[in-house]
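Missing here is one protein chain; the remaining ones are kept as they sit in the complex.
As written, the chain order gives the labels A, B and C, with residue 1 at the start of each chain.
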Amino acid sequence: MNVKDLRLSGRKNHKENTIVKAKNVLFGSEKIVLIGGPCAVESEKQVEEIAKGVHGVSVYRGGSFKPRTSPYSFLGLEKEGIQILKKISEEHKIPFVTEITKIEDLDYFIENVDIIQIGARDMQNFELLKAVGRTKKPVLLKRGFGNTIEELLLSSEYILKEGNPNVILCERGIRTFENSERFTLDIGAISIIKRYSHLPVIVDPSHASGDPFYIESLSLAAIAAGADGLMIEIHNDPANALSDKDQALTIEQYNKLVEKIAPVAKAIGRSV
Amino acid sequence: MNVKDLRLSGRKNHKENTIVKAKNVLFGSEKIVLIGGPCAVESEKQVEEIAKGVHGVSVYRGGSFKPRTSPYSFLGLEKEGIQILKKISEEHKIPFVTEITKIEDLDYFIENVDIIQIGARDMQNFELLKAVGRTKKPVLLKRGFGNTIEELLLSSEYILKEGNPNVILCERGIRTFENSERFTLDIGAISIIKRYSHLPVIVDPSHASGDPFYIESLSLAAIAAGADGLMIEIHNDPANALSDKDQALTIEQYNKLVEKIAPVAKAIGRSV
Amino acid sequence: MNVKDLRLSGRKNHKENTIVKAKNVLFGSEKIVLIGGPCAVESEKQVEEIAKGVHGVSVYRGGSFKPRTSPYSFLGLEKEGIQILKKISEEHKIPFVTEITKIEDLDYFIENVDIIQIGARDMQNFELLKAVGRTKKPVLLKRGFGNTIEELLLSSEYILKEGNPNVILCERGIRTFENSERFTLDIGAISIIKRYSHLPVIVDPSHASGDPFYIESLSLAAIAAGADGLMIEIHNDPANALSDKDQALTIEQYNKLVEKIAPVAKAIGRSV
Partner (left out) sequence: MNVKDLRLSGRKNHKENTIVKAKNVLFGSEKIVLIGGPCAVESEKQVEEIAKGVHGVSVYRGGSFKPRTSPYSFLGLEKEGIQILKKISEEHKIPFVTEITKIEDLDYFIENVDIIQIGARDMQNFELLKAVGRTKKPVLLKRGFGNTIEELLLSSEYILKEGNPNVILCERGIRTFENSERFTLDIGAISIIKRYSHLPVIVDPSHASGDPFYIESLSLAAIAAGADGLMIEIHNDPANALSDKDQALTIEQYNKLVEKIAPVAKAIGRSV
């Protein structure tokens, strides 16, 4: 671990855990943060249905500017999708997170979005990191699937160095030879990050596994391992989702999961 | 997943979870099995000290025929070490597990050992698998660090096919590009194995991480993810261990860990 | 392979190999293209010394906007470095390639640079891909170290789809568990790319290995495997380089290498 360059993200000069505040939500406190919503925002009706149906969600998620491997995939509703998220977020008094993909959208994000997500593919897009570092918005920085934990922390350093201390890290699975799941959740990343950094860290079991069957097991493991939150894809109709089809939990599956998370959180002295 | 060839290890013809019995210990029951002991048996005094000091251990472990990457490393006390384990196991009425490395030792293992371990490097040593398959001894089959879960299940099939139904699987970390820990614990393996197989599965966080700092986080994660047990290296003097130096927990660290495992087990409806 | 979405990069509608022209240099023709120069442009003296010393280089390289894992590393001379490259390029009548890191520099690159490089960390920076796709400049697209070949081809599709057919692909090593070298050169990538795509492909053995000792072996292998070119780091004083210290070949080592490349190229019916 290149501890020397973790000047702001490392423990050396910052022993206490950082708590990042997004409206009424605290990342890194005793209370575990549950982020839920569809992979991609598809319509107001879709987001509203999910928002009404789910219990225990503290932050909504939904992709609207979607970075996609193929240019022929569904690329998101862009600003329209963000307005949908914003409207429902305000109605339910629950903040939301959505991904940014280019610097020129930053002013729009500052004005409209509660938490700005940097996606896995942009973890080393240093110009974008510096740009969000010049705001005070909470930033959810996802680990690249081909990147080490050291690189994740050095990328957070780019944001902190520009003056924005509000960084939340996210483990979402890495690429390995094992192919039973889409990626391999690196559960060890949680305690490694906690050892070297004071920043809060959450886990995204949906992208890690790509299969609803594994979400419960991975979610409980993440909480027990010390994660400060979970980000879970939920869809009102997973089989017809426009993005990451069949990866999301149904609303009912999600609500059952929350009931199982609560006692595990309690067992390690936390709550949901 | 090559479900078709999982004729005996798969769920298709065997819906119920298998419970493997080793003396008074059940693998795969509601009660989580804690296996503890040194990487390598070094002396009777060492094993006795550990055995007296630890709480909550249901099965002792200790390497005596040690497969080592380099021929110039400490290779174990061989039969002498097994006699030490056997003596202390009988005194404390706690069964023990130790690794076999060649077929010619099998009769000796059948006579003296409670649970036979097949190490990660031998997971595809098919002749050895067939040989232990012709006994009725419980077999602890560790996943190779370069092997898929499908391959692990197909290796268990070799043992089952010869007539031995007493197979316990073990996830112990795989090789990836991440190098903060020795290996990357594949926490997803637990639910993947549970989905496709009825065999019990335990987790070895000591070999996965190679660093005592991470054992607690990985152990709690494994229990929450649904593992049926843990195998943890414990040493009375880790800094002077003859094998995997500084990887083991001290007796005190281990005992503190057990106190943390209990509530997590309870939270998911199990006990230790 | 997602052949369906390789609408423009794939072989299906474009059987012939594409030749990309950068000034007087052709990528994908019978003649193998040798790209050489320092990792980072440090001074006019440095670039001039290298340019004067090397034989057989068809394209100069040099980083000036440097994406670096840590924000505390040398980040390049930016526009000043590009002016140095441009000056020496014009003097020697040899085009040059340098990396772009943000869209706002694009106009400057269009005006000053011969070949625009998209670095490994930006391979899935889709906004940057689209931006260079709207120019007619040759683009050197490097494979991400955590990305599949399918993803590399789909990224090239982003550029082609915007109207720029001048894409050159580059294999530069991927992340694996093997750690004797910095990365593992995926030599198989060359024939896989040639099978599915008509685009030219070159190899960067310097970043793959991170050690001058291995450059000769990897370079000859790449040529024999069918690569259309090589990109090699050369430094007048490797031990004092400001970036990727000790990775570059000396001018003398490079010139010896070229003498070895020539007969291998000839053996497979090509030239340098």
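Basically, contacts are C-beta pairs under 8 Å (C-beta built on N, C-alpha and C of every residue); 3 or more make two chains touch, one makes a residue touch a chain.
Predicted, not measured: the structure shown is a model, and the values here were computed from it.
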Contact with the hidden chain (one of C:35, C:77, C:106 or C:218): C:218
- line: Per the whole complex, from B:175, B:194 or B:235 the residue touching the absent chain is B:175
Field: Those residues of chain B which, in the complete complex, touch the missing chain
entry: 2, 5, 7, 67-72, 101-104, 121-122, 124-127, 144-147, 151, 154, 157-158, 161, 175
Message: Counting contacts across the full complex, list the positions on chain C that touch the omitted chain.
response: 1, 146, 148-150, 174, 176-181, 184-192, 194-195, 208-209, 213-214, 216-218, 220-226, 260, 263-264, 266-268
Message: If the hidden chain were put back, which residues of chain A would touch it?
response: 146, 175-177, 179
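We take it that only the chains that are shown with their structure count from here on.
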Message: Graph shape for the chains shown, where an edge means the two chains touch. Line, ring, star, complete, or other?
response: complete
Message: Shared numbers divided by all numbers used: is that above or below half for chain A and chain B, i.e. same or different?
response: same
Query: Using the average of all C-alpha atoms in each chain as its centre, how far is it in Å between chain A and chain C?
result: 34
Geometric centre distance via CA averages, chain C-chain B, whole Å: 48
Query: Where the CA atoms of chain A average out and where those of chain B average out, how many Å apart are those spots?
result: 34
- line: Expected list for chain B, residues touching two or more other chains, is 146, 176-177, 179
